[in-house]
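Apart from one protein chain that is not included, each protein chain of the complex appears where it belongs.
After this line comes chain A, so read on.
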Amino acid sequence: MILYPFLIEILQVLILLAAAPVFVGWVRVLKCWTQGRSSAGIFQPYRDIRKLLSKDVVLAENASWVFRFTPYLVFGTAVIAGGIIPILSVDLPLAATADVIVLAALFAIARFFTALAGMDIGTAFGGMGSSREMTIASLAEPAMLMAIFTMSLASRSTSLSHMAEVILSGQPVLRPSIAFALFAFVLIALAETGRIPVDNPATHLELTMIHEAMILEYSGRHLALIEWASMMKLFLFVVLGIAAFAPWGIAPSGNLFALPAAFLFMSLKLGAAGVALVLIETGLAKMRLFRLTEFLGSAFLLATLGMLSYFILE
């Protein structure tokens, strides 16, 4: 029984690695349907990753070790984050490694190195992507912290497992503060994972790309790792939202038999999140870069309103 939490830990990481491409595949399939195109199937991301892994790396002449190290680091931080966020169960030995603030910092370190890699080759596109990515991140970060602050008020904790436990053990009530925080979190997650209206993951049009501009020079296994990691990042933001706002179904500690049900709940919620994401992405157009201040400013405002409503109403 002592090994049980470690098994869950391993299980979670495996689910993260396996399910992230499927989730992205699901989103792409839905997007094709809503736009009246035929899709390549839910497992296409797997085939992409396999193809990239089997190819040789083509590296620019002046690429330094920073450029070669970055894919591994980005992949590593995503996997670590997967061991910390309660995906299936709150019974994680690694959960105490990091609270939400550390998680945000783990994503930040991946972003820092990706931006450096974008500047390493010395192309105009790479620098442009890095500059824009860091700008967006600096606007998103205060909003993110405010949302965390609001979420932590009810549970008096920033540890994700503990937050989920508090919500699970209480009555499901609609708190206005949490509703505001959720809305803010959705806006921030769209910005952090580079989805429409902030960035378009499907574009390679030179002047609009942000994340793609930074990784333009990657190929082979490096590109595979970066693509995989960005799929995991999207997946992680969705499960982070689930754990913080709607953890119902996540197995409580010590209950082995709740795991299959937890898995089912997780799949259902992810499916629903995919639908919501696609509705947002097809319903909105990509914003101009300098309109993003308003977008992320409203996220900050919503989170602040959440905090105020907690102090006033609750």
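Just so we're on the same page, a contact is a pair of C-beta atoms (placed from the backbone, for glycine too) under 8 Å apart; a residue touches a chain by one contact, two chains touch by 3 or more; residues count from 1.
Here is the rule we use: contacts and distances are computed from a predicted model.
UniProt records the chain missing from this view under the protein name "Formate hydrogenlyase, membrane subunit B", selected from "Peptide/nickel transport system permease protein", "Fe-S cluster assembly ATPase SufC", "Formate hydrogenlyase, membrane subunit B" or "ABC transporter ATP-binding protein". Only one residue from A:A19, A:I85 or A:L106 touches the chain missing from this view: A:L106.
From the set A:M119, A:L168 or A:A258, the residue in touch with the chain omitted from the display is A:M119, counting the whole complex.
Although one chain is not drawn, the whole complex shows that of A:I15, A:I42, A:L94 or A:V275 it is A:L94 that touches it.
Counting the whole complex, the residues of chain A in touch with the unshown chain are 53, 56-62, 64-66, 72-73, 75-77, 79-80, 83, 94, 96-99, 101-102, 105-106, 108-109, 111-112, 115-116, 118-128, 130-132, 134-135, 137-146, 149, 152-153, 156-159, 162, 204, 206, 216-217, 220-221, 225, 289-290, 293, 300, 304, 307-308, 311.
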